[in-house]
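To start, the structure itself, in structure tokens.
Only a single protein chain was left out; the remaining protein chains are all shown in position.
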Amino acid sequence: MNAENRERGTGNGEPGGYPPQAGGGNGATADSWVPGARPGGATSGVVENSTFEYLLRLADDRLVLGHRLSEWCGHAPILEEDIALANIALDLIGQASALLKLAGEIEGKGRTDDALAYFRDAIEFRNAQLVELPNGDFAATIVRQFLFDAWDVLLLERLTAATNESVAGISAKALKEARYHLRHSAEWVRMLGDGTAESHARAQRALDELWPYTHELFLVDATDREAVAAGIGVDTETLRLAWRETVDRVLREATLTRPKDGFAPRGGRTGRHTEHLGRMLADMQSLARAHPGATW
Amino acid sequence: MNDKNPTAAAGAPDTARRAPADDPALVAEFEARIAAGESIEPKDWMPERYRKQLIRMMSQHAHSEIVGMLPEGNWITRAPSLRRKMVLLAKVQDEAGHGLYIYCGTETLGIDREELVDQLLAGTAKYSSIFNYPTLTWADVGVIGWFVDGAAIVNQTMLAKASFGPYARAMVRICKEENFHKKQGYESVATLAAGTPEQKAMVQDAVNRWWWPSLMMFGPSDKDSPNSAELMRWRVKRESNDTLRQRFVDLTVPQARAVGLTLPDPDLRFDEASENWLFGEIDWKEFHDVISGNGPCNRERLAARRKAHEDGSWVRAAAEAYGAKRQAADAA
Partner (left out) sequence: MTKDTAASTAAPDRAPADTQWGLWEVFTQEGEGAPHEHAGSVHATTAEHAMQNARDVYARRGKVVSLWVVPTASIIASVPSDAGPMFDPGNDKAYRHPQFYKVPRGVRGL
């Protein structure tokens, strides 16, 4: 139990960890710090809370990535791409909204999708760090999108078999969208990798910088395991091989080199984000928070 | 001549289209076709001036859609609810699409989109004055949907019957999509007007700032508009600026009253005889300042478009290079 607590608390294997708990060290978890979490923390193995946590992970990936993509609107390299990126952003935000609604219902405290999106702090978000990184140039945006899409398709294929009907339904629709997203991002990876010397250099640089953040996509912790046991989650470690195959194939076609594994940042799944997320949310949430309780 | 685009290539001998003075017989036949309500297609003979006017008008319209993405795009990342975020993103995406439809229609007249983009970025092409105003609050987004898309619908409904086929067809497509924009804008305005005191003040302030610029969107009175008469004769423009402006006012005033908002015009009054809402004097000096480059945001709008274009240069070049390689591989 303690080992699981530590794992969930920090993601780094340190006991207790940040933020410090009123009761002191052992048994502290990120959950018990989070407003709205059940008293006594989530380490009691209560399935609803794990489900809630797990759904936030799914939802927050999409919300944050959709938001990042939406930042391109009006600034893309060519008109057709303004339209394409907006499409993907819309799909992702739509998926996030559906998942957040479901998460709120399961939490049972009356939090709507908007309440969850606009009134949680960065430390309460559960997205992987990969998706919160700033867009960078077009190569970085596309490479990040490709690495995510290749994973997302595999994840959603499994989630369509979830025993929770809502999760299965949302996933089935999202899978169609994700397949199209992958088609788009993979083609761009090829175009940039096998385009000009400049585009190739930018794509390779983006790949080298983003690669470390892909490892978090395949981490499995107690929350994941409980979600799998409850029939609504996926053991993403089992997706790694298929993901590598897809990625290797496209990189080869793109004449890009797969970076070596090494540095593997993590923590997003338990609220330990990069500094980028806080700034992104400051932008995203500012108006809603300036008028709490207002209807839009 | 654009050899990428055979629809633009003259079916008739080159000399007919390049002659300094158009053959009077051909002109007469052309004008008879127009008068009979026929549709002019890209490969039909047309006076060189018709072709030039259409390129100017259509490209200005397309530029407006593209630049128009910026004032509303300014609020996408701060949209205060997920639904509003998605609706706004979809709307701005539609605007990109509308620009694209119209650029494609313009290209049928024998000009490359590259050239059109260059004209916009060089500052030599015009676009609608309204997009040179800043969106200072979230309420501006709703008001733009209500006023600006509302005005655009009045204009575009007329253009859906324009004499030039590709323009009319693009307009039909756009009109179908535009209705959702205006409705969403008005719905947002209504929600704010019925909301907290801060929200109500926000939307009234936005209305106060956007009303007069929206009236100016229709352009000067036709007696002051040099192109109007010719465009009317050629059925590209079907109704006068003043007529369209009046129609917009008559539609919009009741809508404002319905949600308890006032319009910033002390002279606004209903005239029983004509059943029109008569309105005060427009400050045409402001209009001319804005269209000549000295509005609040002209420089920012062009700077944003230039940056997107320059930053995107290597991306476009990459796609070109990739395409060339694929073609070479296929040919081999």
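For the reader, a short list of remarks on this structure follows.
By written order: A and B. Residues from 1 in each chain.
Here is the rule we use: a contact is a pair of C-beta atoms (placed from the backbone, for glycine too) under 8 Å apart; a residue touches a chain by one contact, two chains touch by 3 or more.
These figures come from a predicted structure and were not determined experimentally.
For the options B:Arg56, B:Arg83, B:Arg113 or B:Lys161, the residue in contact with the chain missing from this view is B:Arg113. With the whole complex as reference, residues 3-7, 11-12, 41, 43-45, 97, 100-101, 104-105, 107, 112-114, 117, 169-170, 173, 177, 313-314, 316-326 of chain B touch the missing chain.
In the full complex, chain A touches the omitted chain through residues 78-80, 83-84, 87, 183-184, 187, 191, 193-198, 200-201, 204, 255-257.
In the analysis below, only the chains that are shown with their structure count from here on.
The part of chain B that touches chain A in the complex is made up of residues 66, 69-70, 73, 76-86, 89-90, 92-93, 96-97, 99-100, 103, 138, 188, 191-192, 195-196, 198-199, 304, 307-308, 311-322, 325. For chain A in complex with chain B, the residues that touch the partner chain are 67, 70-71, 73-83, 86-87, 89-90, 93-94, 96-97, 100, 113-114, 117-118, 137-138, 190-192, 194-196, 198-199, 202, 283-284, 286-288, 291, 293-296.
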